[in-house]
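The complex is shown incomplete by one protein chain, all other protein chains being positioned as in the whole.
The block that comes next holds subunit A.
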Amino acid sequence: MQSYHLEFITVGLGFFLLMFEAFTNGKKSQLGLYAAAGLAVILALLAFAVPAPGSSGQSIPAWLENFYQYDAQARFYKIIALLTTIAVLLMSVDYSKVLNRFSSEKKNDENTGEFYCLPIIACAGLMWMASAKSLVSMFVALELVTITFYVLVTYMRRNVGSLEAGVKYLILGALSTGFLVYGIAWIYGSTRTMDLSVMAEFLNSHSELISQPALLFGLALMLIALGFKVGAAPMQLWIPDVYQGAPTPITAFLSVASKAAGFCVLMRVFSPFMEVAGISDKLQIALLIIAGATLLYGNLAAISQSNFKRLLAYSSIAHAGFLILGFAYGDQNAVSFYLGTYLLMTLGAFFILSIVGQQAESDQLSAFDGLGKKNPVLAMSMTIIAAALAGVPLTAGFYGKFFVFMAALKNGANWPILVIAFASVAAGFYYYFKVLRNMYWNAPANDTAIVVPTITKVCLIVLTLAILIVGVYPQPLQCLIGG
């Protein structure tokens, strides 16, 4: 199986389910299960994809080789895309009640069919982003994902919050697309190539180009556009509103898959320039300033939040700060590892939020009041997830931050950025533990037990155990990233 076949199969699966949905009558949420099962098969097929990373021999056909590559990094981000999409689809199945209520006048599932199919299309885009080799294929894949998200974010059309989120995302997303295309144009004009793999070589042999403002201008535009995708300051302003308004599974999707793919592209685009003397130092300073600002904004703003969904939005900004910090010091494996652990923790948090939020009909932190008494096992799972998000050792979250800090220290990070980063960890400790405070120390508002549906239960058990296992034994995950 050629690796690029997987993207085609994924798109095919998406179209097939769309047709299937149109011509059959049945519970629409079943589609979510079919879709998840289909993606699971694709995930299994990924194990047999050739050429295996690290093996020699070029077997990507000529018509594709300018656009597509398949290496360990691509494989890792494809796994992230597939796993996240599967989790999001499963979460959507348990979220269908809310979805029905806000998507149709009759409050039944007649309008929800596409909701279970579109994530597959987005997943294909995310997988392609992981393999993008040239600026063109990167742009096309990115837009495929973003446009799908425009639809998904605003899917609950009878909910004002969802509509507001959709409009904000559309306008700011379109703006960032403009920056991206403009940046690509300037970079192409300066380097005369779209192919990222030959850029560094070209620039090193044409050193007169390096100091030209045209190239730096193009890079700055790209940085702004990709900063928007990953939620880095000062392009992070859309995140809280969009995350809060979007349907919870889509928020999880945005928060994990979209961010991970954004970082994959960010690293692919900028790592050639990180190797070019004369640009790398400028780029590093820019990245460090962005990282510092993102860390400060995300963590300080998160402290005062009382809505858990919004808190997670700010926390996702905060995590982006650590990720950029890791990349600024040139440790791409640290970034990938961080994203792998971030996937486990964030999906877990959204699974819990989706259940608790539905039953309390509120995303406020107060919805978690007394959870420790009402459902001790769910509360324990949330405790582990919150500890992981805060970066407590023996959970997966610790290693992510640990690698970033080690990379920073090894590469002679200066004091201000280290102080900001450690202060951010401390702030994170504070606001994630606020959730624990609500769960254990506050009395429950009512006595209704929280029922956890089977699908969510299984997913949560898997995610929580994975957080602990990676937290104690991270070697396998590191091997997967290293190829």
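Methods note: a contact is a pair of C-beta atoms (placed from the backbone, for glycine too) under 8 Å apart; a residue touches a chain by one contact, two chains touch by 3 or more; residues count from 1.
The rule is simple: contacts and distances are computed from a predicted model.
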UniProt lists the protein of the undisplayed chain, choosing from "GerAB/ArcD/ProY family transporter", "NADH-quinone oxidoreductase subunit M", "Ferredoxin" or "Cytochrome bc1 complex cytochrome b subunit", as "NADH-quinone oxidoreductase subunit M"
Full-complex touch with the removed chain, picking from A:G245, A:G372 or A:G400, is A:G372
The listed residue (A:M1, A:V50 or A:A426) that touches the chain absent from the view is A:A426
It is residues of subunit A that touch the chain not shown, namely 372, 376-377, 380, 383, 387, 392-394, 398-399, 402, 405-406, 409-410, 418, 422, 425-426, 429-430, 433, 436-437, 440-441, 472-475, 478
